[in-house]
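Of the protein chains in this complex, one is absent; all others appear in place.
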Amino acid sequence: MDAKLQSYIDKLNKLNFKDMYENDFFLTWEKTDDEIEAVFTVADALRYMREQNISTKIFESGLGISLFRDNSTRTRFSFASACNLLGLEVQDLDEKKSQIAHGETVRETANMISFMADVIGIRDDMYIGKGNKYMHDVVDAVTEGHKDGVLEQKPTLVNLQCDIDHPTQCMADMLHIIHKFGGVENLKGKKVAMSWAYSPSYGKPLSVPQGVIGLMTRFGMDVVLAHPEGYDVMPEVEEVARKNAAATGGSFTKTNSMAEAFKDADIVYPKSWAPFAAMEKRTELYGNGDFDGIDKLEKELLAQNAEHKDWCCTEELMKTTKDGKALYLHCLPADINDVSCKDGEVEASVFDRYRVPLYKEASFKPYIIAAMIFLAKVKDPQATLKALEERAAERHFRK
Amino acid sequence: MDAKLQSYIDKLNKLNFKDMYENDFFLTWEKTDDEIEAVFTVADALRYMREQNISTKIFESGLGISLFRDNSTRTRFSFASACNLLGLEVQDLDEKKSQIAHGETVRETANMISFMADVIGIRDDMYIGKGNKYMHDVVDAVTEGHKDGVLEQKPTLVNLQCDIDHPTQCMADMLHIIHKFGGVENLKGKKVAMSWAYSPSYGKPLSVPQGVIGLMTRFGMDVVLAHPEGYDVMPEVEEVARKNAAATGGSFTKTNSMAEAFKDADIVYPKSWAPFAAMEKRTELYGNGDFDGIDKLEKELLAQNAEHKDWCCTEELMKTTKDGKALYLHCLPADINDVSCKDGEVEASVFDRYRVPLYKEASFKPYIIAAMIFLAKVKDPQATLKALEERAAERHFRK
Partner (left out) sequence: MDAKLQSYIDKLNKLNFKDMYENDFFLTWEKTDDEIEAVFTVADALRYMREQNISTKIFESGLGISLFRDNSTRTRFSFASACNLLGLEVQDLDEKKSQIAHGETVRETANMISFMADVIGIRDDMYIGKGNKYMHDVVDAVTEGHKDGVLEQKPTLVNLQCDIDHPTQCMADMLHIIHKFGGVENLKGKKVAMSWAYSPSYGKPLSVPQGVIGLMTRFGMDVVLAHPEGYDVMPEVEEVARKNAAATGGSFTKTNSMAEAFKDADIVYPKSWAPFAAMEKRTELYGNGDFDGIDKLEKELLAQNAEHKDWCCTEELMKTTKDGKALYLHCLPADINDVSCKDGEVEASVFDRYRVPLYKEASFKPYIIAAMIFLAKVKDPQATLKALEERAAERHFRK
């Protein structure tokens, strides 16, 4: 057997991830360290096999259902790529074209689309308290449908961004870090600055900063969350970060100074988001159909944002990071000064210098998603990887 | 060979369905009893094989074209699942994104999309006298295209609901009944109540009640069509039902009393639809571009509907059915009292009790569609099923 592929299998052999089989992926902190490590390992293995032109198609037929309740390019194509890599055909549930009756239960829709579905990917990040709950409703419905004999198989859910976490993004970010630093074992003591940054647009989801502090505190790193006063994230996720840090010998701290966060940082993640309290208020206004209230809130938030234009990832700030060379991360698209807007999250020269690493960061997402599906759908991943190598079907048949 | 699969093949061996090869599926009553039975048998066989993890992919490449002129979730996903199960990739003809020139003939469009199409599925149920005709125009065009050497293969048409029939729905309903009652042989003398029911929405298609009376009268059952005065269905379909009943020793009767229909019924199918005469009028108004007339008609119909709120499938009515336990059917989504609307087709407690069977009823549709395609695209279905078993490709490769 190929030595590198064997090394991935060896790594998996040391991990306990048996509960991932026939399970779902909602939040990274609901998974054990071994499970998180298994996702990274399978993602690397699938990527390696694709690079070796070995097909990792484990489905001859089957659907991957996607439901995007918010626009998406990166995640949409990542999900499509992951499904396709494993042999599933993507079928998008476009709620505009669907005959989803007024008052139709989630339970019903979820079952009706899942007769031949092996995976359901959902993005639902717009309203606090809603997205993650909706995903659970879908999973409860298909789990019951499977138990009742309605569905031959239980599709696995992949959270493609909810109101709480953005696990496929943050795990792609993290796998990028692991590769950059040469392994998890080199991360202890590294400083990560997850910092708010100014953007002229309003109401960006909280799921990225929350996902980052909820995941990156698990590797013994010193994670700093920086934002202007009032831009707090969900307190329960901060609590997760604190517990993670305590358990792994790292730290989780907060500051209202971007400069303090960047100082000597090994990794910086400057990105805009909306204040949690404001997003809660917006959800409430939306629930009451108070659109005037939403307009008013939007104006207030834009005005509040505008007071913090100095929260920008400048060359000057980058110089203060470790050796002036911190790894700059972003989930993309970034608001770049004088490119996508006048004032934004990052200076163009900084962004340009990190463009290639940023694109590589993004390139992990399809493999992270594929690994999540693989681990949910295959009982013995090590044996299956081995069998795929032995099957030796070429991804691209050519002479 | 697997005994169960062999039993399906044995059943097929007794049937004459050779005319289905390279043919199309418009209306169930255009098919012989043997042909209908062949669809049920192949549907069961394909489902069984999928459950045994045997791939039934008969196409390495090829497109399944879908054209939905009305919103759809259930049928859209059923068609996508069926195509995918057989190896065809769905390509949706979205008339909004298409460069279909003003005045472009159906003949031209049908050929232009079919160069590599093995199946075309169409839903066109909105206007009386139009949908079924449109499907025939498409089939005539591709038949001629194939004959003329334009198309290498003639795609088969699957009627995904027209103005006259909804064959994939009604055959899924029927296969559900067959399984529930333990075989066609147990259906003789069973009473079926196809009943109108109140819905706050207006203008629901007639194709389900028509499809039901056109199909279910073929099994020696006593089919009762119940509706308030004025809610008649197409007279020619009633004529079909009468002839079917006469030929199979069953009966087809009509009543204006829901209670009478439900009394001692073994199967009930309470569902709203629009009066045939009103739908004809709407088609005419639409043809004349008389949108004020359409608005006026809609108001009249809603007012007319509102006089019949007592046509609801209540617990009380259900008690009057055979042993109080008639099988409740619906094509979904149902209008459920106090769930999707205040007053609707069915009480919530009735619907809830039958939820699992209803979902199972729906689960037959992908297999019914796949069977229709299979029988149109495979010359010797028995030998092909056998060959698929021998090929032994796994649908889901895993250890």
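Read from first to last, the chains carry the letters A and B; within each, the first residue is number 1.
The rule is short, and it goes like this: a residue touches a chain if its C-beta (ideal position, glycine included) is under 8 Å from a C-beta of that chain, and two chains touch if they have at least 3 such contacts.
Here the structure is a predicted model, which is why all the values come from computation and not from measurement.
Student: Write down which of A:6, A:32 or A:72 is the residue touching the left-out chain.
Tutor: A:72
Student: Using the document's definition of touch, tell me which of B:41, B:78 or B:109 contacts the absent chain.
Tutor: B:109
Student: Quick one: say which of A:55, A:195 or A:382 touches the chain that got left out.
Tutor: The single option touching the absent chain is A:55.
Student: Of the residues A:87, A:131, A:250 or A:381, which one touches the chain left out of the display?
Tutor: The single option touching the absent chain is A:87.
Student: Looking at B:62, B:131 or B:167, which makes contact with the chain not pictured?
Tutor: B:62
Student: Using the touch rule from the top, list residues of chain B that touch the missing partner.
Tutor: On the side of chain B, residues 57-63, 89, 91, 93, 97-105, 108-109, 111-113, 115-116, 118, 145, 148-152, 377-380, 383-384, 386-388, 391 touch the unshown chain.
Student: What is the set of chain A residues that contact the non-displayed chain in the whole complex?
Tutor: 50-51, 55-57, 68, 70-74, 76-78, 80-81, 84-87, 89-90, 332-333, 335-336, 339-341, 356, 359-360, 362-363, 365-366, 393-399
One rule holds for everything that comes next: only the chains that are shown with their structure count from here on.
Student: Please report how many Å separate the Cα centroid of chain A from that of chain B, as a whole number.
Tutor: That pair's centroid distance is 41 Å.
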